[in-house]
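Here the structure comes first, spelled out in structure tokens, and everything after it is commentary.
Left out: one protein chain. Kept in place: all the others.
Note that the chains take the letters A, B and C in the order they are written out, and that residue 1 is the start of every chain.
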């Protein structure tokens, strides 16, 4: 099992053998969500949260003018993802080493700004806020791709509102349906996913609570010093002293306006409470992402059936060829969507399970959220991109649909024929006649219309043209076209995701 | 391993050895949801759906007046749950044998009504509609219990808005918090769960699509017969003939008004499309139920910590005694809630996974929904009942909370002391002094205030009373009381669930 | 939504509206496992465990001769499943009320036997032992059904070892395979499942540890009384006094031989340690059950593909007909197996998750095991029964397999043709010729052999018979027959499950 003598494995092809670059994830490699959720994007969001905290303090006059500019400049020098990841082991989260690096970078620029870095915050404030920023940013391309998918499906549904095809239940042909109804059903789920993700995204809140969620460390003391001169770096309230807005002993707590200003700086809504262990935002997002996986998974499941060699009613436009097996054109986009749809519910289960978080910060339950949340965003993002490409290029074969419908010789119309013949023959006779005819159709592959047209019992009872019309599956579409129209009245999402 | 020689196992104590009556489910036995989701309740809902279909037909003049009354009367005779369950094996769902039993019962009352039973519907129409009826009915007591829980938690939060207790992070005392803030956090999650379940419940739609979701079989034919005389029982459109509203060849499809009338009869909203394989309602309900499990799971997780023998800050009012171990009073309600919270995310994962349903009716994906949906309702229902009982009886021990806070000798205030001493001593000296003092507090169990008061470096720098105030954890509550007030402004749910 | 005015729902058709009798579980209703795992079977197993404890004490001379007979007789009177379930709410498990009922029944027969009921045991001892008994009993029919399934698949594989059919990858025809290879693959997984369940079953241990797993309460005291006269009922060690085997102060603990005797009485292996929170047996069983679901799920997934209307290469022997849709014959057995396979991994996830059980008895983690374990047994049991029926009746259509193979006009042989033509034409020319020919085959539906036979470039290079042989998919089976033979050498399981 050793790979020592294999050149490929001797040294490893890259600088970091542990890195993941998408090799095992063709369903999401290169997607916009992938870039928006990589370690670099998380590092950027963590730094954005730290900078927002200083900006908020400065906006409220609790840090000298210019401090935030200094900290923001220093943040651009904090880039050692790998080192931060290593050092995160000690305390169990990446914010601790990140703050150390950021504080060092700030000190190098202006030591007076250093005390304002991370002041009063706890690691979870920064990590949760970053998670919300990453999620909100990553969902933008997901929503874009879902909107484009819905538009493409709307076009397909309009074109094929009355294109007959076999309805299939429990793998068997049932009565006919239309491709338009199928496409508009896919679209309805995609719009539902868009709605749920939009709602979940709009509710992603900023997080600021301090060590135990009480905002205690954000209270300025009544000591007479001005802010910049002292203060424990990274911890503890700054004294306000003679400042005119210094908190009165009975006045509102200093932490409340700071939490509001912090949220404003991040662009995220302010929550009613610090939510260190009230994980509704994460759970709701998890549910919306699992829903999205399911919505696209339905599309993929149908495409995989319809592209089967024996069925061949649709073809993926981008199905790759194979030089040695020219007959193969695999439904790769649908395959990769299906793979994502199988994983998303499990990740959501982890995240729903993490709601049961003990204490003011749980030991493990919170830490178990980070990767599943990222993975869920990435899988949904990849699936949405693949769905957009799949629906943009999907080739529909109405002729093949008709041919497949004819495979059962008109049997799917037996339901309708029974209703038509009953008044003519009586219920029992009509059923007996149809059952016998259907058996012959199935056994001898003679179309049901031919069998019935030759039946003396029907001679004269029903004109042959009428009989053939009743036995034509393509004429038995029910309300499929009308349902399609009705569902298409639901508008597409707006082009621009805010 | 044989149990043949054990009297208990020889015959089995009950008439149906396979039955489940709650023996392994103390968390949900006897709850209102349990009764609302048993096989009898499902059977009733299935029959309700069948009756609603006949009522809808009658309302539209497609069945003779009085038919629905007959069918409803016959439905009361369909009670053989066990037999229907057995016969469901053949076709894979219970509707097929149920329709047979119902039709037989109708024929026994009035054969003319028989053709209207299940006419045009497919098994999934009835089962899905019944699932929505059962869910809507079962959620009523869940919502009631959540509302009562929220009210109880509101009371606790108001009383204890400023009751100090240790904030705990990663199992260790951090800075203090208040029990009010904790209780209002629990309440916020319970209200969130109530919101999500209410929204999911309001959206549970009726289902009517026919064999492949096209409503095809609901079209009346143009044949000249009046309705009652013929028509294939249970299948196929009734002829309308001379009826003034007989469908015009180009007119709207007969199925659409029937679907609307059917929804109205069930009391459920009419969906835009038949949703045989568009499972948004089930997925949304699954998410809301998993959320509820998580919300109550947070409450339970905290109660389990706080009732530990060594912590003992709260006691379950109903904790059962033990004759031989009188010191034991187990937090049973929290235990059973915690058990439910561990199962709900997995059930939701099954249901989210079932969104990827191929064709017009999938082979297995749909069938995999039924039990997990029921189990999820039951687990959430049991957990909500236990939460109501738990919060109604929860005994809070503020004295013990203070005693525990004191365990660390004032160490949780080191954050605040550092901020206060820095202007007096300089940052480095303040930190060095505090670190040494804290080590002594931890090692020798001398309160931090005593250590500091004896430190010559602080003599004169800070009045001892001020020092002791700063080192009193109970005085370092941050914005906890204000946050509690703010969160309590969110109103309780209405008393009555519609 | 109210069902008050619907007769069906007014009263409920059965005596216990909360009962589950299989209505929503056609995949497992009426199976042998269902009866072996119902509440009555669990009650019997709980009583078996209690009786085994008294027998063990009597065997060791720690209870008077005849005590166990009395207790066993009393156990047969403990039948109130429903009442025990209700009363289980107080303490959170059913053993507490069960012991109360059993002790009362014993007292009614012979009060002197009462002190020996449940003596020294804890609820978890009884419930865990019962769970193992129920599991061991329930697995017997599962193993029987798997063995029968393996035998049926062996027969199918032997008959069809060289029956050509399309190999399908990513939904598309690839190169051919044989039905025998497919069937022997199914068999291999079924045998694997049988192996894993057999191993897991053989390791299911008895449980006896007492309140905290130390066996403390089983120590007889040195007090001078004889056993029967006193002793706290249900708790505490019996005094042994002058008994010759009374434990010496330094001798081995009394609990150890009792634990061994208890295990012997149950017929289950004795574990090295009480395993109240060492849940390996449950986790291993969970894994084996999930494996079984996956193994049968593979069979079902293939059958569902192969029975599709357009493919129709196999038919379920028992596929039910439909009076109104005579063309429908649904693969119901495969459908229900597929439904079970979707649920089992989630239940296993709960059980694996319950390994992380804190303390000597966890608050919730243990309670979360009971229903998922039962559900997993039931789902596996139903799936095994359905697999047995499915494979016993499966109808194979070799003609249809050949016809489907021909659908692609010989394209699956392009791999082989390329190898044969390369030495004749050179690599590039051979590939170009084949690619062009394959495109024509795909576009115009002319068999590849015809296209090639008409190609002037091949005239004379290859005899037409050789060309047609190379282009015949049915002649390109690779090692499929030999692989089938090799796999069939693996023996069937023994007929009798011990």
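In the analysis below, a residue touches a chain if its C-beta (ideal position, glycine included) is under 8 Å from a C-beta of that chain, and two chains touch if they have at least 3 such contacts.
This is a predicted model, so every value here is computed, not measured.
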- Determine which of the presented chains are touched by the chain that is not presented, and list them. A, B, C
- Just name the one of B:55, B:160 or B:173 that touches the chain not displayed here. B:173
- Item | Chain not shown: contacting residue from C:147, C:217 or C:471 | C:217
- Query: Which one, C:106, C:156, C:305 or C:332, makes contact with the chain that was left out?
  - Reply: C:305
- Given the full complex, what residues of subunit A touch the hidden partner chain? 1-3, 6-14, 16-27, 29-30, 34-48, 51, 72-73, 75-76, 78-82, 84-86, 88-94, 133, 136-137, 211, 232, 234-236, 266-268, 300, 304, 318, 320, 323-325, 330-332, 334-343, 346-347, 349-350, 353-354, 363-368, 370-372, 374-375
- Message: Applying the definition given at the start, please give the residues of subunit B touching the unseen chain.
- Response: 166, 168-174, 304-305, 307-311, 323-332, 335, 346, 349, 404, 407-408, 411-412, 414-415, 418, 431, 434-435, 438-439, 441-442
- Mind pulling the subunit C residues that touch the left-out chain? 92, 122, 167-171, 174-178, 181, 184-185, 188-189, 192, 196, 210-219, 221, 223-225, 229-233, 235-239, 252-253, 255-256, 272-274, 277-280, 283-284, 287, 290-291, 293-295, 297-298, 300-302, 304-305, 338, 341-342, 344-346, 348-350, 352-363, 415-416, 418-420, 422-423, 426-427, 430-431, 476-480, 482-483, 486-487, 490
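Methods note: only the chains that are shown with their structure count from here on.
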- Item | CA centroid of subunit B to CA centroid of subunit C, Å | 29
- Which whole number of Å gives the spacing of the CA centres of subunit A and subunit B? 24
- Task: Could you tell me which residues belong to subunit C and also touch two or more other chains?
- Result: 304, 323-325, 330-332, 335, 346, 349
